[in-house]
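Let me give you the structure first, and then I'll get to my questions.
Heads up, one of the protein chains got dropped from this complex, but the rest are sitting where they should.
== subunit A ==
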Amino acid sequence: MGNEFQKQVRALSKTLLSFLILVLFLFGGLYYWANYTPQPDIVEIPLEETTDDYDKVENGVHVATGFIDDTGMQATIQNCTACHSAKLVTQNRMSREGWKAAIEWMQETQNLWDLGANEELILTYLSKNYAPTDKGRRQNLENIEWYELK
């Protein structure tokens, strides 16, 4: 009788084991399939340079956003362009105090999150690269495109 029982246990374990192996193969296969990146047969032709490279920097300016490339730019992009355009940042000029006030205003009224340790990084980046210059009470006309008027 003891023998009989042992036989049954062994048979059961074998079935369970084969199931386990089957399941392992199945999931392993699925996992492999899901993560499989096909190797293209055709040679990749790079697109026009400006359109596809998000990280491209030209003449010190991040092409995709227009931000000046400097320490803190990545944190600024990640925290400041989720709601509004980078253009709203880059067209403005403020002191560190002014940028801080703008961040606080956005936190109080516009659902901006706590920037944590990034705040220091972002403030330093903005006040260094987007600082005001003294424009006086009226500036000269600039960038005049001269043309002949008949």
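The rule is short, and it goes like this: a contact is a pair of C-beta atoms (placed from the backbone, for glycine too) under 8 Å apart; a residue touches a chain by one contact, two chains touch by 3 or more; residues count from 1.
Just so it is clear, contacts and distances are computed from a predicted model.
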Refer to UniProt and select, among "ABC transporter ATP-binding protein", "NADH-quinone oxidoreductase subunit K", "Deoxyribose-phosphate aldolase" or "Sulfite oxidase", the name of the complex member that is left out. "Sulfite oxidase"
Contacts of subunit A with the absent chain, listed as residue ranges: 35, 37, 47, 51-52, 54-55, 74, 77-78, 81-85, 87-88, 91-95, 98, 102, 105, 109-112, 132, 134-139, 141, 144-149
